[in-house]
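Submitted below is the structure of interest, expressed as structure tokens.
One protein chain is absent from this view; the other protein chains keep their places.
Just so it is clear, A, B and C label the chains in written order, and each chain counts residues from 1 on its own.
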Amino acid sequence: MPLTPEQQAEIDRLRAESHPTRRATVPALEEILYEAIPVLDHGFVRVIDYMGDDGAVVQAARVSYGRGTKKVSEDRGLIQYLMRHRHSTPFEMCEIKYHVKLPIFVARQWIRHRTANVNEYSARYSILDNEFYLPAPAQLAAQSSNNRQGRGDVLSGEDAARVLDLLREDSERAYRGYAEMLNEDETGVPRDPERAGLARELARMNLSLNFYTQWYWKTDLHNLVNFLSLRADPHAQYEIRVYADAMIDTMRRWVPLTAEAFDQYRLGAAQLSASGLAVVRKLLKGEPVSQAESGLSKREWTELMETLGRPA
Amino acid sequence: MPLTPEQQAEIDRLRAESHPTRRATVPALEEILYEAIPVLDHGFVRVIDYMGDDGAVVQAARVSYGRGTKKVSEDRGLIQYLMRHRHSTPFEMCEIKYHVKLPIFVARQWIRHRTANVNEYSARYSILDNEFYLPAPAQLAAQSSNNRQGRGDVLSGEDAARVLDLLREDSERAYRGYAEMLNEDETGVPRDPERAGLARELARMNLSLNFYTQWYWKTDLHNLVNFLSLRADPHAQYEIRVYADAMIDTMRRWVPLTAEAFDQYRLGAAQLSASGLAVVRKLLKGEPVSQAESGLSKREWTELMETLGRPA
Amino acid sequence: MPLTPEQQAEIDRLRAESHPTRRATVPALEEILYEAIPVLDHGFVRVIDYMGDDGAVVQAARVSYGRGTKKVSEDRGLIQYLMRHRHSTPFEMCEIKYHVKLPIFVARQWIRHRTANVNEYSARYSILDNEFYLPAPAQLAAQSSNNRQGRGDVLSGEDAARVLDLLREDSERAYRGYAEMLNEDETGVPRDPERAGLARELARMNLSLNFYTQWYWKTDLHNLVNFLSLRADPHAQYEIRVYADAMIDTMRRWVPLTAEAFDQYRLGAAQLSASGLAVVRKLLKGEPVSQAESGLSKREWTELMETLGRPA
Partner (left out) sequence: MPLTPEQQAEIDRLRAESHPTRRATVPALEEILYEAIPVLDHGFVRVIDYMGDDGAVVQAARVSYGRGTKKVSEDRGLIQYLMRHRHSTPFEMCEIKYHVKLPIFVARQWIRHRTANVNEYSARYSILDNEFYLPAPAQLAAQSSNNRQGRGDVLSGEDAARVLDLLREDSERAYRGYAEMLNEDETGVPRDPERAGLARELARMNLSLNFYTQWYWKTDLHNLVNFLSLRADPHAQYEIRVYADAMIDTMRRWVPLTAEAFDQYRLGAAQLSASGLAVVRKLLKGEPVSQAESGLSKREWTELMETLGRPA
């Protein structure tokens, strides 16, 4: 349960408001504004503000005085052109702000995207809730044997149960230690009046990396596209990929033409190296070509054949 | 005249629109949304979009589920605290987008602020208008004799007239050369069908730095405050300062509490160096102190005395 | 013990090398290059590369063809002028690279400085060492009663012992759980061949925030000065302040003139708000002034009086 009834009530209150504006609005995104989209066992993503729409991309590319949009087909064409040629600046003219609740180890990967604005809940200032991430059994994967930073087969039932027990016990114990060191309830009153509580900024260090934190995260559409390209990729860790997937859904509501271009020129696109391109040209001419002569490593050759839909 | 009737009509059309939104809105800013605020002889600043308000700063600082605002007095106190302690991240949660028309030499200073998003009108792609900046006579100042990057006295009437004539003639001639090299009218039809026109990306190099360009410029509130602190400063060149002044007015409409904190902790604030602080402490104790013993240079001493409202 | 003998040997090997270069060099910094400066119980800071010196700041400010430096007194004056007027770009022309070993909760604060370049040791890819931070008894402080994000009195011996025991036991247990889930030794061989090990990217979530990580961290001199201003400040958490203090020592070796300007216009400087400045002016004129009439809050008034060296 990612939200308390009080939090849900605050969200409902916001959703009930409506104001007139002269700005561009996107009804499909307004529809889900402020709502928490559940991710993992206690996490969520909520869109809490946005600025601009597909038209704002077009408008900026044309530096126009009005909306800048013409026929939908022309706007689509322009947006595809911009995405294809990596003309990134018009996409920077749209902005979106999320409220995200996520495990700390996911937050540590996420924060590496430096071009966003972030306000994180402060554990120096406040007390963290007793909420930690436990993977679903289907996610308890063994270390991959051929990819040092990937997952292999899912653990057997017994091994999985053992891991889950261990994670749960250690997390519960970590929180008990945290609470005991703090020695205060949520209103700051000491639980044991006989002893002093440890400073919050110190006590937090007892919590493990699967505890949940939360932040406001704001970025422009260009950097969102970059973030999603990297984090919705199959090489990304599952626990951040599910956040990226939820955010792609919000992007489709917000800027459908840009999302279409994203599918075409990012998510579904393929990059061929100079040597990989030479291989493709030879294949198309019907010339024989082997991995050994191609200049490609075995791994690159295999990846190229997969990309081309051919047997390796 | 910064706008053509067609441009004004496009703006009027946008201003006539109204849409419902669940987002925070700022009526005082909506009032002037899209309107061109004239700056210099042909330039303008227009707010064309915004995201967030003072409440969004408060909301981010508290990482809250709802609006996050409490009583106005508490919000004001929090915003002042954040500005005073340079807690910049909550101010990054608000965003504003301007359309600006400005002389190229001003654009060259402005672009040095790297944290903004920019889409400039492309003179590789389009033809620039015949509009150039001529200073008002009151702005035709002589080189300062004691500040190598400043202005001194205003030129006498005769000297001023001579400068203005020279600027006007050279600008007109530069545009004539540009048009002749392009050899095309606004629709791309050759003026002289007997000869080829020079590529736009080359012809533009004949224009001088007082010609007007325009761009979309978007930034967050934290970086706007930094920009305005530097560019509304008396040391900034007059021609960029007038843009900063116009933008400060838009900031007062948009985020009045932040603007108040900006006056208090940026525009009206004073920085004392370690040695300058030692001087103030001595003065307050009634101890004698001289420039020679203070460790301050003559210029710093003079500036300190001015700051303190004392004779140097 | 922050370093193993093998690591120390690698460092010694690097320190034994010497190459000729046409670039500017700084002998005082070369003296400690690659050496690990111990911080906290297992952490360190090492300078592993640098580019430029005080002369490079001067050279950039003058856009010169040669070294750009003149007399030391002129260079000092120019550097002080640049720091005083926040002309930051010449300081951006120097760069320094550190290798830092630090607890994860410190890394989480540090990473918020987005203008640096970072490569962190990957716990998706590699196995973390069994090293965690335990505060020295003098650092085990109670929660501050008047500052929600600060420390109060040091805990009594008994309370401190209890906290330390709890931190140590929970950390040790967290690592045991981590190792058990991984089920592999440092060379990747399973400890228990009967069962599969959990993927590294998952197992790491059992570690607590006091475990050590390490990274390469590179920044320019302007952003280093900003980082140190904020993190060497008394309001910063002790555990990051000790890193900042160690880095200030390296800055003094590297760019002594810039470090001097840093003391004068950052570390030892004071910021007066508009209202605070009005109070100082009145005091200097001998006029009476009270907190109530000053427009300052009680906290600001107290801070101002402290700054001025007067009783509140």
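Here is the rule we go by: contacts are C-beta pairs under 8 Å (C-beta built on N, C-alpha and C of every residue); 3 or more make two chains touch, one makes a residue touch a chain.
Because the structure is predicted, anything quoted here is derived from the model rather than measured.
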item: Chains in view that touch the one left out, judged over the entire complex; value: A, B, C
item: Contact residue for the chain not shown (choose from B:His19, B:Arg67, B:His87 or B:Arg151); value: B:Arg151
item: Selected from B:Ala9, B:Ala28, B:Ala138 or B:Leu209 as touching the chain missing from the view; value: B:Leu209
item: Residue, one of B:Val58, B:Ile104 or B:Ala269, that touches the chain absent here; value: B:Ile104
item: Positions on chain A contacted by the hidden chain, ascending; value: 77, 80, 84-86, 89, 112, 230, 235, 263-265, 267-277, 280-281, 283-285, 297, 300, 307-310
item: Chain B, residues in touch with the chain not shown (by the definition above); value: 103-105, 108, 111-112, 114-115, 118, 122, 124-125, 133, 135, 139-144, 148-153, 155-156, 159, 163, 166-167, 170-171, 173-174, 177, 180-182, 184, 195-202, 204-210, 237
item: Missing-chain contacts mapped onto chain C; value: 3, 7, 10-11, 13-15, 17-25, 30, 33-34, 49-52, 56, 59-61, 63-67, 89-90, 92-93, 95, 97, 99, 117-121, 214-216, 218, 220
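The rule is simple: only the chains that are shown with their structure count from here on.
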item: Chain A onto chain B, rotation angle from CA fit, given as a multiple of 5 degrees; value: 180
item: Interface residue identity across copies chain A, chain C - same or different by half; value: same
item: Intercentroid distance (Cα basis), chain B paired with chain A, Å; value: 35
item: Between chain C and chain A, distance of the C-alpha-averaged centres to the nearest whole Å; value: 29
item: Multi-partner residues of chain C (each touching 2 or more other chains); value: 112
